[in-house]
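One chain of protein is taken out of this complex; the other chains stay put.
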Amino acid sequence: MRSAIKATEAARLIPDGARLMIGGFLAVGTPERVIDALVARGARGLTVIANDTARPGTGIGKLIDAGCVARVVASHIGTNPATQRKMLEGEIEVELVPQGTLAERIRAGGAGLGGVLTPTGVGTVVAEGKRVIELNGREYLLEPPLRADFALIRAHEADYFFNLTYRLAAANFNPVMALAAECVIAEPDEIVPLGAIPPDAVRTSGALVHHLVERRH
Amino acid sequence: MRSAIKATEAARLIPDGARLMIGGFLAVGTPERVIDALVARGARGLTVIANDTARPGTGIGKLIDAGCVARVVASHIGTNPATQRKMLEGEIEVELVPQGTLAERIRAGGAGLGGVLTPTGVGTVVAEGKRVIELNGREYLLEPPLRADFALIRAHEADYFFNLTYRLAAANFNPVMALAAECVIAEPDEIVPLGAIPPDAVRTSGALVHHLVERRH
Amino acid sequence: MDAKELIARRVALELHDWTLVNLGIGLPTLVARYVPPGIRVAFQSENGIIGFGARPPEGMEDPALVDAGGGFVGAVPGACSLDSATSFALIRGGHLDMTVLGGLQVDARGRLANWMVPGTMVAGMGGAMDLVAGARRVVVAMQHAARGRPKIVRELTLPATAARRVTLVVTDLAVVEPTGDGLVLRERAPGVTVEQILATTGAPLRVEGEVPEMRLAPDPSAGAGQALR
Partner (left out) sequence: MDAKELIARRVALELHDWTLVNLGIGLPTLVARYVPPGIRVAFQSENGIIGFGARPPEGMEDPALVDAGGGFVGAVPGACSLDSATSFALIRGGHLDMTVLGGLQVDARGRLANWMVPGTMVAGMGGAMDLVAGARRVVVAMQHAARGRPKIVRELTLPATAARRVTLVVTDLAVVEPTGDGLVLRERAPGVTVEQILATTGAPLRVEGEVPEMRLAPDPSAGAGQALR
């Protein structure tokens, strides 16, 4: 058996200045307890790679509010005026990436691919400074892979081997992020016995997960 | 409701000379009834994109035996002496592709990506004639996307919207192939009512499937 | 009938049977209310749901079942969930028959701008660039003018969402089709004259013969269509 850790222990594993991928889409599918613990320990200088920064007071918004974040790589920050304000004030640096490109760059980082060749962004400001590769008469941007020091994953069920499932729209970026970090920390809603998740229902193999946060008490 | 077709109808949809992706790994997860129907109608000049050509008398091996195939794109033909013999005799042209590169080229074709940047094959005969791209001091082969006219998919369950599930090692190439063809034909073991497959259990959305072959009688 | 309903009911006629359709946040989501009878459509939300349905009854909302705007939705029988990489594989890979998006500007070449107004707060492109690059048909649903200024312009002054020419522009005044040969006026809203449209359009608009009045999908209260049924 592998043992679960407390959210506070997870937060202690993550040093200031770390590069984090955090699952979720407007805080749906975001590991809230690990985020609360990061805020509580006063984390500083984090880079957050995520779809968005949610809203103030929810999900990644809590890290923004508490001043934990120095850099954001996201597809959208429009729902969080705090992120926008801190960006204009120079407190947070923001890199905007089209959502599909973000997902694919993370997948490439996790799958050992050298980059992504995408038509998205060709002929727009997203293409500025990037290598354009022509293939069969079409142009593609060469977008680099993304990796992180930690991936913070929100799962529905986990078993004792750390196999994970997700529910409905709460999967979103979690499965690809679980591929692309040196250390993967998963926060499940439920922990169930080995064998309780059928092999075909597992969406992220426990072989990819380094730490599991214990069930909410 | 959408209606299911007979395997013979599926075989009639596929013209001689068509380019097919066929799911399966050593005939596990291969749509045998559509293959039998293609053999029965005497299909000719097919291009088959698949992991392997199975063994004589099983799965894709039946298409090889019956002389339906002019070209094979696969990672391995070692289990089928008939494929090897026909290749040496010039009856079948064979392109060998590393298995992970094959899966990723098909996924790229289905996901609208311009190609795959993979470290696999660098410094080997696989790299001959291919563009090598250096990124962050590492070399990657630029491998082109693959698409087909038809994807022949073997599923476990299908519902009336043609959502699909797979079982254990029978998934293999089926989910990516269902993304990468103009016409996707799925052969399920079972057909169940709409709603009987929970949303999180669906592995291929029915929105990707054009035709469903009726249950075996 | 207000302008938004008019636009949504016209766009709804573009829905094809048994197809996968993405509706953008805001005005485009209204289109789901006007699916014509007999048309079965699966609505995709880029955050990972195919087959989402109307908001559930009070107290039955599921925190894990929201649309791309974060609003609670339901799921129809046959719905499925997707992770973000797979969701955008479908979008980028041409598996969407259509996306309906709001617009800030469309220019004479049919290019869309809908994600950024320089000098204001920057929101980010979210999934818009992938949707415009990848969907087989891109329908822009927007007001013809904003604060008296045309939104159909000669050349974009806002950053483009994609280099690609959109399929159709549906406004409260007209249906405009961008072609390789410029913008063509295809339909006019009920009671609107061609002159009124031309006067409110900031780009050359070709008029070929008689311009028919827009047809509209029926009002839902008078017997709606079906989503994935």
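For clarity, chains are labelled A, B and C in written order, and residue numbers in each chain start from 1.
The criterion applied here is as follows: a contact is a pair of C-beta atoms (placed from the backbone, for glycine too) under 8 Å apart; a residue touches a chain by one contact, two chains touch by 3 or more.
Quantities reported herein were computed from a predicted structural model and do not represent experimental measurements.
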Using the whole complex, pick out the displayed chains that touch the missing one.
-> A, B
Just name the one of B:10, B:26, B:49 or B:133 that touches the chain not displayed here.
-> B:26
Answer key for B:67, B:100 or B:144 versus the chain not shown reads B:100
Residue, one of B:142, B:170 or B:185, that touches the chain absent here = B:170
Of B:39, B:87 or B:135, the residue touching the omitted chain is B:87
Of A:88, A:132 or A:194, which residue touches the hidden chain?
-> A:194
Logged for subunit B, residues touching the omitted partner chain are 25-26, 28-29, 51-52, 74-79, 81, 84, 87-88, 94, 96, 98-104, 106-107, 118-126, 156, 166-176, 203
Contacts of subunit A with the missing chain: which residues?
-> 2, 107, 109-113, 159-161, 163, 179-180, 194-195, 197, 199-200, 202, 205-208
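The rule we apply is simple: only the chains that are shown with their structure count from here on.
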Measure off the straight-line distance from the CA centroid of subunit A to the CA centroid of subunit C, and report it in whole Å.
-> 29
Chain centres from averaged Cα atoms put subunit B and subunit C apart, in whole Å, by 34
Chain centres from averaged Cα atoms put subunit A and subunit B apart, in whole Å, by 32
Which subunit B residues sit where two or more other chains touch them?
-> 111-113, 199-200
Where subunit C touches two or more other chains at once, the residues are 49, 75, 81-82, 88, 91-92, 133-134
